[in-house]
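Of the protein chains in this complex, one is absent; all others appear in place.
All chains are identified by letter, namely A and B, in their written order; residue positions are counted from 1 within each chain.
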Amino acid sequence: MTTNNGRDFYQEFEVFSSKSNGDQVQHQFSLLAPNEEIALVMAQENFMRRQPVADIWVVKRSNVRKMTQEEKESLHRLDNKEYRTTKGYGYLKKKWRHYEQNILDEKEILSWGGEEKQ
Amino acid sequence: MGRGGETMKSAQEAKADQNYQAALTELLYQLADDDFIIAFRGSEWLGLAPHIEEDVAFSSINQDTMGHAAIYYQLLEDLGQGDADALAHGREASQRKNAVLLEEVNGPGHYLKKPLYDWAFAVVRHYFYAQAKKIRIESLKNSSYQPLADAAVKINMELYYHLLHWKTWFTQLATAKGEAPERMKNAIEKVSADMGGVLALGPKEEEMAALGLIESEEVLTQRWNREMEKVFAPLPMSLPAVEMKRGDGRSGVHTSDLDSALTTLSEVYKQDPVASW
């Protein structure tokens, strides 16, 4: 029996994980494994031996569409998108004060979700 | 609480009942020595696994397992059996209660010279052992000795990964192309020939069950067989009857593999057993 010396054993997988329940998943590193089941049992001990983990994803690298350098360098945009932000609406604070109301700023609006349970 | 009697909340309470203490220490030595010696064999694999990623993963399992042994040795220390490090490093082969299967060398060669270690044997031995350990730990969660039941709850947390890891390797290699299934079949036969020693609870088995320390050997063995049958069902091979061919480690019967293991693992310790290292 001849093979290609087991070269195809080395498939590339990207490993992602989240630290705790409810946290977003973040890229960690890549590893080599013959298939996604083995990749999954390698992932935690290779990259997260000393940190809490709540979830792990492995993704075959060939399934990731990456950007070329040219595409990456084309990601810049004009610095004129203030209209997407609250910048320029600062005057409302003063206006509302005139009507004896407070401005609904980020801090105020996000507080409506209630206190996070400790 | 076990079916046999009261819950023992502390070492103090257990020591007051000689019968209980004898069965309890016997069980703890088996648990401690099993984990200690297989973690030692696992640690000899360091740097020699099929690929680097697995080397790292395997080492974590060995560390966990050595950590479990340390917990059991500590329980023995609390029962007045002596210092945990002395229990791990200082006891003669004839005093050890581990199953013979777990002391067996990883393969021909030495961990520093021409180690022709057998990955199929490693996978099968560790998988069969992890499954047996899982069943034992589930039972120990209800042990009448509260400190042991507490330890079992903690140890159990790490066993899911051990099982998943070994089961993945086991099923993949058993169903792979080429010579792998044949190698796995040979390893399964080899491991089964001594697996009985792992499932055994030794001469004090009846007292252990009666005192509610752990369920009976028969019950635990049945559970192990049931789990194995499920795993083997889709495989192109069957599980041979488990035996205890080379003797009962629970009674202190061991092979020369244990002697050489003890020489290695206690080499530095024995240079000065009273020194602080």
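In the analysis below, a residue touches a chain if its C-beta (ideal position, glycine included) is under 8 Å from a C-beta of that chain, and two chains touch if they have at least 3 such contacts.
The definition used in the following text is that contacts and distances are computed from a predicted model.
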{"item": "Options \"Phenylacetate-CoA oxygenase subunit PaaA\", \"NADH-quinone oxidoreductase subunit K\", \"Xanthine dehydrogenase family protein molybdopterin-binding subunit\" or \"ABC transporter, permease protein\": UniProt name of the undisplayed chain", "value": "\"Phenylacetate-CoA oxygenase subunit PaaA\""}
{"item": "Per the touch definition above, residue among B:29, B:117, B:145 or B:224 touching the missing chain", "value": "B:117"}
{"item": "Contacting the left-out chain in the complete assembly, out of B:53, B:194 or B:207", "value": "B:53"}
{"item": "For chain A, the residues touching the chain missing from this view", "value": "1-11, 29-32, 34-35, 38, 46-47, 49-50, 66, 68-70, 72-74, 76"}
{"item": "On chain B, residues whose C-beta touches the chain left out of the figure", "value": "40, 43-44, 46-53, 55-56, 59-60, 62-63, 66-67, 69-70, 73, 84-85, 88-89, 109, 111-117, 119, 172-173, 176-180, 183, 264-265, 267-269, 271-272, 275-277"}
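One rule holds in what follows: only the chains that are shown with their structure count from here on.
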{"item": "Whole-Å gap between the CA centroids of chain A and chain B", "value": "41"}
{"item": "Footprint of chain B on chain A - complex, ascending", "value": "1, 3, 9-10, 31-35, 37-38, 41-42, 44-46, 49"}
{"item": "In the complex, chain B residues that touch chain A", "value": "51, 53-54, 56-57, 59-60, 161, 164-165, 168-169, 172, 178-179"}
